[in-house]
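The structure under discussion appears below in the form of structure tokens.
Left out: one protein chain. Kept in place: all the others.
Then we have subunit A:
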Amino acid sequence: MTVEDIMKIKKFSYSRIIVKVNDKHIEQEDYAVTVVNDGDDVKMIHLLAGG
């Protein structure tokens, strides 16, 4: 499963999301090719702090 797959499943559509896999930043252009394995630490941080 890739980062992009996870985002689709989670329905994460916001434009400013920071993705880290095992503390490594994943750039947006790499979402489709970055594979996430069982046990990986995945963080998807939405940078939205309201009006």
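Assume contacts are C-beta pairs under 8 Å (C-beta built on N, C-alpha and C of every residue); 3 or more make two chains touch, one makes a residue touch a chain; residues count from 1.
Heads up, the rule we're going with is that contacts and distances are computed from a predicted model.
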Per UniProt record, name of the chain withheld from view ["Tripartite tricarboxylate transporter substrate binding protein", "Methylaspartate mutase", "Aldehyde:ferredoxin oxidoreductase" or "Cytochrome c oxidase subunit I"]: "Aldehyde:ferredoxin oxidoreductase"
Touching residues (missing chain, whole complex) on subunit A: 11-16, 18, 25, 43-51
